[in-house]
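With one protein chain withheld, the remaining protein chains of the complex are depicted in position.
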Amino acid sequence: MKNWLSTIQQNKRLQAIIIGLYIVVTFLSLYLAQKSVVAFLLLLSSLLLLYFTTFSNRVKWLIGGFVLVVLLPFAASQGEAYQSYMEVATLVGIYIAMALGLNIVVGLAGLLDLGFVAFFALGAYTYGIFATSQANNFMPFGQYPLSGESFWVFIFIGCLVAALFGVLLGIPVLRVKGDYLAIVTLGFGEIIRIIFNNLDKPVNITNGAMGLASVQPPRLFGIDFMYPSQFYYIVLVILIAVIFAVRRLEFSKIGRAWKAVRENEIAAQAMGIHLVRTKLMAFAVGASFSGMMGVVFAAKQTFVDPTSFTLLESITILVMVILGGMGSVPGVILGAALVTILNLQVLTELTNWLNQLSLNGVINVPDALSPAKMQRFIFGIILIFFALYRPQGLLPAKNPAFDEDELKNTEGNLVNTSVQKEATQHVHLDR
Amino acid sequence: GCSGGQKQQNTSSGGSGGNSGSNVIKIATQTPLSGGSATLGESIKLGAQLALEEQKANFEKLGFKLELVPYDDQGDPKKGVANAQLIGADKQIYGVVGHLNSGVAIPSSEIYEKYSIPMVSPANTATDVTDRGLKTVNRICARDDFQGPAGAKFAVEKLGAKKIFIIQDKTAYGTGLAEAFKKGAEELGAQILGFEGITVGEKDFNGVLNQVLAKKPDLVYFGGLYTEGGLLIKQARDKGITVPIMGGDGLDSSTLVQIAGDAVKNTYMTSTAGLATATDAGRQFAEKYKQKFGKDIESYSAYGYDSMGVLLKGLENAIKANGNKLPTRQQVAEEVRKVQDYQGVATKVSFDEKGDNKYAKIYIYKFEEAKYPAKLEDEVSKQ
Amino acid sequence: MSILTVKNLTKQFGGLVANSNINMEVQKGSITAVIGPNGAGKTTFFNMVTGVYQPTSGEILLNNESIVGLKPHQVTKKGIARTFQNIRLFGAITVLENVMIGMHNHLHGGLFSTILNLPRVRKEEKEARKEAYRLLEYVGLESFFNEEARNLPYGAQRKLEIARALATKPKVLLLDEPAAGMNPKETSELTKLIYNMRAELDLTIVLIEHDMKLVMEISEHIVVLDHGEKIAEGTPDEIRNNEKVIEAYLGKGAATTAS
Amino acid sequence: MSLLRLEDINTFYGGIHALKGISLEVNEGEIVTLIGSNGAGKSTTLKTISGQVKPKSGKILYNGQDITNTPPHVTALSGIAHVPEGRRIFPRLTVKENLEMGAFSVKDKKVIAERMERVFHYFPRIKERLQQKGGTMSGGEQQMLAIGRALMMQPKLLMLDEPSMGLAPIIVEQIFEIIRELNEEGMTILLVEQNAFQALQIAHRGYVIQTGEIVMSGLGQELLVNEQVREAYLA
Partner (left out) sequence: MINEVLHTLPQVLIDGLTLGAVYAIVALGYTMVYGILELINFAHGEIFMTGAFVGTAILLTFAGVGWMASMPAVVALILVLIITSVVTGLLGMGIERVAYRPLRNAPKLITLITAIGISFLLQDIVRFIAELKKGNYILTGPSLFSGQIGIKASSVWSGFNDASVKSSFFIVIVVAVIMMVTLDFFINKTKWGMAMRAVAQDRETAALMTVNVNKVIALTFFIGSALGGATGVLFAIQYGTIDPYIGFILGLKAFTAAVLGGIGNIRGAMFGGVLLGVLEMFAAANLPVISNGILGAEYKDVFAFAILIIVLIFKPEGLFGKVSVEKV
């Protein structure tokens, strides 16, 4: 078995054949089946398989992109369940982006945040308020709702608003540590939600518990975005941008500073790292992803109300991060995808199936145990199982491995060139 | 029988062939089956289930096999919308009975509209449910802007309440109803001493009740559900607040009495649901229900039953209009909206152009003793 | 010329006076040792210089500029780096990255330029990696560069602390018991390393150490603390023969082995 | 008679093979020292004995009994005290409580008081600081406390992992003096030291360990004059 795996690992052509075959087969089965969750999931998991291959990053991105942009939507569009797959895929994308944001805060910078959904809410409300007539209640100028064309601008506004609040939240962080921080962030999340739930008085800004209905759909070149299959592409584009950003930050000066703060604050300071600034940046960057996705969520849902932003939601996002592997970008992506798909599709389908069985008298369960009520129960068991089975996360974080040859070509010796001179100067000397 | 069931398992579990079930028509319910308000959510599902099973034979004759697919919206709009997508995607589903919570119904119905799936709501009272003018959305219960003022009228005119303290649970339903009540009461000249919110899921409402105590109103109105309502009533009585307490359809559950116990006395409630057991048909229904599920009916059981009835009526009409062939969803939706004078066990149903039921009534009950159902005091109809 | 000057420095922890009225001058380019019994206040002294603790009173001047009240990261920016008595590496991070974190203030990639992956940032990163590797070579840890820091043997961790401190490009380097946990052979290698660093990297070194062989061998100037007070100061020879120091710290036996 | 005996012990940390077939013996009443450079496996040997890490193979006999897989607290109960590397003081317990933890298995309050007196006798500084939190003591003070805490157990076999680390020369002298004294009173001692010179001077026997293997053993005095040892560890 081991042997077998290692041969595959060494042989790129073999890998290419396997993954190619896999994609073709799952593609075809999704394409041909009318409605097959299994085929859909299998095709999606080709991405996981891809992750384990030894192709270069560029190749992986190309194949992955092709699957996501072309194959998956196309295959799914042939079946009846097209929109529901796309709905799930869209939500998966939204959650992945949020989980990646939280991963910066929790996984990289080591700051436990239990109120993360607040930023999502901020994004959603930012768009929701201006893309409905709600804003007329308090804005002295302008005509609301703004048209769906403004959506594209709001993605950035949502990002900025969330980042701003990320910094605001960060301010108490200057002093509070560890689990105390967890509770401060939790409090922040609750405060935001309660305020949104009550800001219908004295001035009606959020419409309180009634929520904002009929949010304008995004519009581009005169086309309204209404269906999940359309939102899928919006989310995909944002998500890819987010992944690129996260990846770059992770292995940069900023990412290292985050990790240093996580590992040892005192030593990090001794290395010249500004603790406050570094933490605030983590909060702001993490929050901004959520803010963007909040805008998308509001537009997709066409309805925003405070019940979508509860503590349980924050905890769920945290679960995605931890389950996937804290600090590990591929892990977090997998974790978020898994939890979302599990919750929205697999469990629903599973309980529906059990339900059919019991309605048809194949199995007989008392009403108290009715399968329709068992989703949480099953979810709980799955969580425990995963945690016990992969305590480091599904795909634990890996440190970057550097290439010794690249590091070695020292031309000058240490004493004369590098240590004395600023790194930038050195850059000029080099080429 | 059993073999048909086998086939269905395949399609719904995401297996391969779905074509073999082309004579299958599914109706979904979407209500909370887990979480805080599952009692009501389940009662709707069970009522609907009963209606569907009764109609099975009838549709068998037309050549179709009826099937129920219950979804759990968990009282969560996000979940509701995601389920709605699944429902939309399942081409065999021709209608939805649901939801319990207006906050879930509103966003979910946007999806139903996209797929032209008719929805008949047994319980959603918020005005926005039908006010958005969606073609697929219907309800057989009354609206909050009818229920609230009706309650207010009763409170002010019959109970002589001049100073009223309003408490609400800060949900879409609770706030909406409380606002409607407030508006009605103010128009009738009552003074509103306070308009305060509580948090769903909490158990200690003494804080707000201390305000009530200090303000000395002659009626307390509560907009919210029975779980909080029951405790609120109990704690109010414990505190020595003896004035009448009034609430809306959210209180209409046997559990309210269980929770509040004797304290429930002198509580009034408006409900969209009439006393099912007042009529023969209703009593029969209650019996069947009890026999089948081993439970007493809840306020919305009969409404679940009737919603399904209306939906199936529309479906049947659509099938017939289509020459006994499978109609499109659009056709079904149109036929559902067209249903006139359908006589259910709880209410008669005719939809207006918005999808509201012309015959919807508000019933006013009083708990004179710790017993459910309560005593019917008054009946208000729309016209 | 004195690069680091300390005047009347005092630190109290509640009733405990950990440093009391310390005065001292560290000459630029010198190696100065701070010795003294356990609990004498040596580490506390370092902690004040590096901004980890605020002095109760007194003055600390770096190049005649006060650094009292600066945050640790600001002190680092001014050119003082340190190692820790109880090792404080970034355990779950690779050895090479540990050193790169030390370069924090000398890299210029900002948030947006990093996200946009500008060529400038890429180039800078590449240079930083190379330089970090050179620093590892310098202290003899290059073979560990891809390991997680926490998996290194103790002695290697101490050296990594030094490499990391060097990466901040300090003018003054404070070493807190760099030889603790090393055997005599390793200690003598370390001695050489410290000696070379001073010469080649234009450093001023202040070190705390209980290994008298090392101290006597490389330091030009020794300050002795006891109970928070400075009890003696001078060249190795003077200290070796100082009665007070022998009694409080060296002991009869050690005085001979150290010679 | 041998009090402790390791037979062909192999210990791993994940994939790292830290001890490669270590066999050694400590006789009752002896001071045995284990020397070797950084990362040789000295601490791992002690940890394996006290049960903090489990060997993959091999056998540990104590008093003739197999203790290879006994959990650490049981090993400790049988009379083996381990002063771990890096002191491991309970930072938020007071100094006094730290000492009391050492005597956790002792019920008799009098005995505890007596033992404490003895610790004070060896380390007067500890007595001055009984109410201070362990974590705020200076490095050297913590080392004294760690040794004192182990003495509170009054063990049969005392294992010390680099006790002289971070201590002032005068205290180092004292520590070795104390070790000798304890030994004379009948305590068996297994000493891991970087300070090979002094360790070998007081040890009856010594083992030299290199990358997980015992490469040499002999009487303390023999090793002290051995050329290879001198070159590698005493330079």
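Letters are used for the chains, namely A, B, C and D, taken in the order the chains are written, and counting of residues starts over at 1 for each.
Please note the rule applied: a residue touches a chain if its C-beta (ideal position, glycine included) is under 8 Å from a C-beta of that chain, and two chains touch if they have at least 3 such contacts.
Predicted model only: the values in this text are computed from it and were never measured.
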{"item": "Listed residues D:90, D:122 or D:197, member touching the removed chain", "value": "D:90"}
{"item": "Residue in contact with the excluded chain [from B:92, B:125 or B:227]", "value": "B:227"}
{"item": "Listed residues B:44, B:155 or B:208, member touching the removed chain", "value": "B:208"}
{"item": "Residues from subunit D at the interface with the omitted partner, ascending", "value": "50-52, 71-73, 76-77, 81-82, 84, 88, 90-93, 97, 100-102, 104-105, 135-137, 149, 153"}
{"item": "Residues of subunit A (touch criterion as defined above) contacting the omitted chain", "value": "106, 112, 172, 175-177, 179-180, 182-184, 186-188, 190-191, 194-195, 197-198, 201-202, 266, 311, 315, 318-319, 322-323, 326, 366-369, 373-374, 376-377, 379-384, 386-388, 391-393"}
{"item": "Residues of subunit C (touch criterion as defined above) contacting the omitted chain", "value": "43, 47, 52-53, 84, 86"}
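Quick note on the criterion: only the chains that are shown with their structure count from here on.
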{"item": "C-D compared against A-B, more contacting pairs", "value": "A-B"}
{"item": "Averaged-CA centre spacing for the pair subunit D and subunit A, given as whole angstrom", "value": "50"}
{"item": "Averaged-CA centre spacing for the pair subunit D and subunit B, given as whole angstrom", "value": "74"}
{"item": "Subunit A-facing residues of subunit B, complex", "value": "2, 4-6, 8-9, 11-19, 33-34, 38, 45, 67-72, 74-79, 81-83, 85-86, 88-91, 103, 106-107, 110, 114-115, 126, 128, 132, 170-172, 174-176, 197, 293-295"}
{"item": "Contacting residues of subunit A [partner subunit B, same complex]", "value": "33-39, 80-85, 87-88, 91, 197-198, 200, 208-211, 213-214, 226-228, 301-303, 305, 307-308, 344-345, 348-353, 355-357, 359-362, 367, 370, 372-373, 375-376"}
{"item": "Touching residues on subunit A, where the partner in the complex is subunit C", "value": "244-245, 248-249, 251-254, 256-257, 259-260, 263-264, 266-275, 281, 285, 399-402, 404, 406-410, 413-415, 418-420, 422-424, 426-427, 430"}
